[in-house]
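Structure incoming, see below.
Missing here is one protein chain; the remaining ones are kept as they sit in the complex.
Each chain carries a letter (A, B, C, D and E) given by its place in the written order, and its residues are counted from 1.
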Amino acid sequence: MYELGVVYRNIKRTDRATADGLASLGSATVHEAMGRVGLLKPYMRPIYAGAQVSGTAVTVLLHPGDNWMMHVVAEQIQPGDIVVAAITAECTDGYFGDLLATSFKARGARALVIDAGVRDVKTLTEMNFPVWSKAISSKGTIKATIGSVNIPVVCAGMLVTPGDVIVADDDGVVCVPAALAAKTLESARAREANEGDKRAKLASGVLGLDMYKMREPLEKAGLKYID
Amino acid sequence: MYELGVVYRNIKRTDRATADGLASLGSATVHEAMGRVGLLKPYMRPIYAGAQVSGTAVTVLLHPGDNWMMHVVAEQIQPGDIVVAAITAECTDGYFGDLLATSFKARGARALVIDAGVRDVKTLTEMNFPVWSKAISSKGTIKATIGSVNIPVVCAGMLVTPGDVIVADDDGVVCVPAALAAKTLESARAREANEGDKRAKLASGVLGLDMYKMREPLEKAGLKYID
Amino acid sequence: MYELGVVYRNIKRTDRATADGLASLGSATVHEAMGRVGLLKPYMRPIYAGAQVSGTAVTVLLHPGDNWMMHVVAEQIQPGDIVVAAITAECTDGYFGDLLATSFKARGARALVIDAGVRDVKTLTEMNFPVWSKAISSKGTIKATIGSVNIPVVCAGMLVTPGDVIVADDDGVVCVPAALAAKTLESARAREANEGDKRAKLASGVLGLDMYKMREPLEKAGLKYID
Amino acid sequence: MYELGVVYRNIKRTDRATADGLASLGSATVHEAMGRVGLLKPYMRPIYAGAQVSGTAVTVLLHPGDNWMMHVVAEQIQPGDIVVAAITAECTDGYFGDLLATSFKARGARALVIDAGVRDVKTLTEMNFPVWSKAISSKGTIKATIGSVNIPVVCAGMLVTPGDVIVADDDGVVCVPAALAAKTLESARAREANEGDKRAKLASGVLGLDMYKMREPLEKAGLKYID
Amino acid sequence: MYELGVVYRNIKRTDRATADGLASLGSATVHEAMGRVGLLKPYMRPIYAGAQVSGTAVTVLLHPGDNWMMHVVAEQIQPGDIVVAAITAECTDGYFGDLLATSFKARGARALVIDAGVRDVKTLTEMNFPVWSKAISSKGTIKATIGSVNIPVVCAGMLVTPGDVIVADDDGVVCVPAALAAKTLESARAREANEGDKRAKLASGVLGLDMYKMREPLEKAGLKYID
Partner (left out) sequence: MYELGVVYRNIKRTDRATADGLASLGSATVHEAMGRVGLLKPYMRPIYAGAQVSGTAVTVLLHPGDNWMMHVVAEQIQPGDIVVAAITAECTDGYFGDLLATSFKARGARALVIDAGVRDVKTLTEMNFPVWSKAISSKGTIKATIGSVNIPVVCAGMLVTPGDVIVADDDGVVCVPAALAAKTLESARAREANEGDKRAKLASGVLGLDMYKMREPLEKAGLKYID
């Protein structure tokens, strides 16, 4: 359960170089590098194609239909942060639009990840401010109830702690815990270094069956070929 | 419940200037201006990004898997109308494609809003004929059962009366009752006039907390800052 | 139920000219030409807009969270094939990314149709390798359990037999059984030949009511006009 | 769109004998008698099996997460009424529990039909107060915003006008417009009178194919038997 | 894709003793005995708790909103059969009620498994005629279009061939292909014979960890205990 009505001003962010380094590797490679954990549910989709970012999480807990805390979290943003917004119940309302995006951007935020809806998506796209959300909706919200900022939250099924690294692209959103970020960056880079060579082989017609030496284990597992 | 088998030829459309004026304000601002009501459910999505329209509603009630009445409603279209199609039960079939779109466009329709599926979306996109729908599906329909035209219908959870104004864009679809259209246009314009100034302030780094004077009410509501 | 652990190497593909001829007609026209059957469920969506393909089906049966057989099916691909992947239970994991796409493309595959998730969609889009899927997800898969290749499978609710023709575009995915492919191509072409003329008439303002002579049957069905 | 903030005290209820007479016929027969319209979406389910009721609709429009108007509608209940509750947006919160049920029952209400959640279902079951709802949820609501009472509402996709007859049982919920209630009762009774005889024939092994003389039309429609 | 408009009168049913023997083992044990395949999607639920049946499949393919073929399949039922109904598209209408159930029962059917809706569930429960379905709905159907009887169909994602064994209970519905039925019965019985002893041990407080000798493999897999 959540602690309500608090704003933690001092959070320990993953160091900048590590957090920034994960963006170019992408959510799929980072997810693999962590051992296939950390992914937010795949209903989280980008509002436009092509954005690929990483950054440190600042979190906000909101109530259904109420975006008051979005203004509170804005003040806690530092350059390089990604805002991760959780809601205390299911909601598809449009919590965030071009005015808040202008403010977030001015504070240095790189993106918003929200387990609810957003609006003004045409303008957000023009502003180049990426959002991953559960819904798009014109429905506005009120400002009546307080939540919290920078507490651990559950967003789209995943626990996100302030300071963790968020990696998001067209494939989805991954959360890398601060403690694992450096090691994950290293593993993800190792995986990627490996891929150019593999890609060239596969493009030349070499089969994964041979490249990965799968024929024998497949046979052992009982696979039969029938002509 | 619906009156079946009738076509109302004379409907009272919202006046043209008012109906047209709402397009540029967008569904989110119009929705706010009405007091956050009038939105069709957010599962209604545009078949392509970027269209932004308003117009007067002509309505059609269809049966599942049967698009016969689409040809009947075509005749009732006047320039500046948006066709709003409701179905008597849940259905994702493709009721509308490029031929009907050609006909609707020839009659002066600006868009289709349908609580079911459409097809030929590539051609519709090339034709620049926007559609907001629940689904996209190749599945065709038959022409066997009569419904009604220009009766009040429930589309994506919202009651739409013929002559109401429909405002639709990337954020969703809003229905503005004819009786409220003029007042809504005024309020929406007032809201928007206000926004340029706010945007500039937020872009310069002023916080919503200060601009909207939220610090005191947040404190009264019990918000605590922890260092 | 499925036969597990087998790879059929020799399948009878629909002849190339027929299979290739269906692409330009599109899934909606082909679906009509077959009598409105053969459509995969409309939750199958393209990862990017605009692709329109047809090809002969090679099938693969996978287990949830396990893409081992994707490497096995790669070897069975011949130029002009479309891989149709079914899963033994509901799953949204990302079974397929840019490495497998490189391999599939090198073997001559035209597309993938998969009743689960894919990833690396940005790269797949750049590679111009189209995929129709149920989900997009960074979540990777393991390689531990064998399924089958080139058995009849159920993909998105539709039975697909190896060698059938798959037609896929922005409107969805249709499966044309090999035995019906030639006849379907003929009917679909006849339908299309007909459409240019209809489109011109509708564009000039002629109503479908008149063009299709619907006024009398509508009256017989009881439709009343009210002024 | 809805008129907000009003309570209509005088509504024209369908006459008592007609409204009461529909209960024993059941929602399926009544739905057929109306020509297969009037059904609320099938996600509306009874909280316990076996209840079968009819009554006159009093309606209430609620906001998401706010049940204030439930107390307002209570005062408008007359013996034989069924309360029909619509929400201005999707919500599964528990708007109604044993205290409100005690009050509704004391006023003479026969049931609640609500397009949201309810709670205390164990006690409601013991009290024998039937509810048809979209969800069951412990989540309580606040009392902050006004809606309306006895305006036409859209509940589970169906327009319900105050005074209409609601028929609800294990199969679902049907709304019979006041103007059609007497005729529907008559048709429904005629249907049912007919069924005892049919049931006896079918129980003796007579086939529907013969009883309904379907063999010839099936043959005409092209049905082939293969031995 | 399906063959439309045909009724196969002669199907090869799994032998009676085998088909009947599977009922008491239940869907979960039978599913395990087959290697964890054959299960219809878990959205298929019984209309009342406690029924547990097995029988030979006769299949019927229906169109959305049209139950005409239910009368055709009735004639093909033999004692010990279970009717498996597939629909050519998603539909929740109530295809089946007490009259058809009376007829099916008179013909010797043990149950209905239908990938759509049913109605009269109160009466079906009193009649003790079990149904596994996707929905319950008062919405009736028409009799206008022909489908097929006793062709292989896809029901809730599973391919069912006429003559296969269906096992259904509170846990779901499993299809056992005729060719595997005898072997499955044997394996399922072996599994069950084993269970009484296990249950006694577990009830006495012995842990699965010890009974199944899991401690060593868990340790090898890297599991750490922390005090």
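One rule holds for everything that comes next: contacts are C-beta pairs under 8 Å (C-beta built on N, C-alpha and C of every residue); 3 or more make two chains touch, one makes a residue touch a chain.
Keep in mind it's a predicted model, so treat the numbers as computed, not measured.
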Which displayed chains the hidden chain touches across the whole complex: A, C, D, E
Residue, one of A:G50, A:P79 or A:G157, that touches the chain absent here: A:G157
Option from A:G35, A:P79, A:G108 or A:G205 whose C-beta touches the chain left out: A:G35
Residue of D:G26, D:G94 or D:P177 in touch with the missing chain, whole complex considered: D:G94
Missing-chain contacts mapped onto chain D: 5-10, 48, 68, 70-72, 74-75, 92, 94, 97-100, 102-103, 105-107, 117, 119-122, 125, 135-140, 143, 145-146
Interface with the undisplayed chain - residues on chain A: 1-2, 4, 34-35, 37-39, 41, 88-90, 152, 154, 157-159, 164, 175-177, 180
Residues of chain E in contact with the chain not shown: 26-28, 30-32, 36, 39, 42, 45, 49-50, 52, 169-172, 174, 195, 198-199, 202-205, 207-209, 212, 214, 218, 221-227
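Here, only the chains that are shown with their structure count from here on.
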Chain labels contacting chain A and also chain C: B
Fraction-based call for chain D against chain B, same above half, different below: same
Chain A and chain B, separation of their C-alpha mean positions in angstrom: 31
Separation of chain C from chain D, taking each centre as the mean of its C-alpha atoms, in whole Å: 41
Whole-Å gap between the CA centroids of chain C and chain E: 29
Touching two or more other chains - residues of chain B: 39, 89-90, 92, 139
Graph class of chain-chain contacts, one of line, ring, star, complete, other: other
Inter-chain touch pairs (all): A-B, A-C, A-D, B-C, B-D, B-E, C-E, D-E
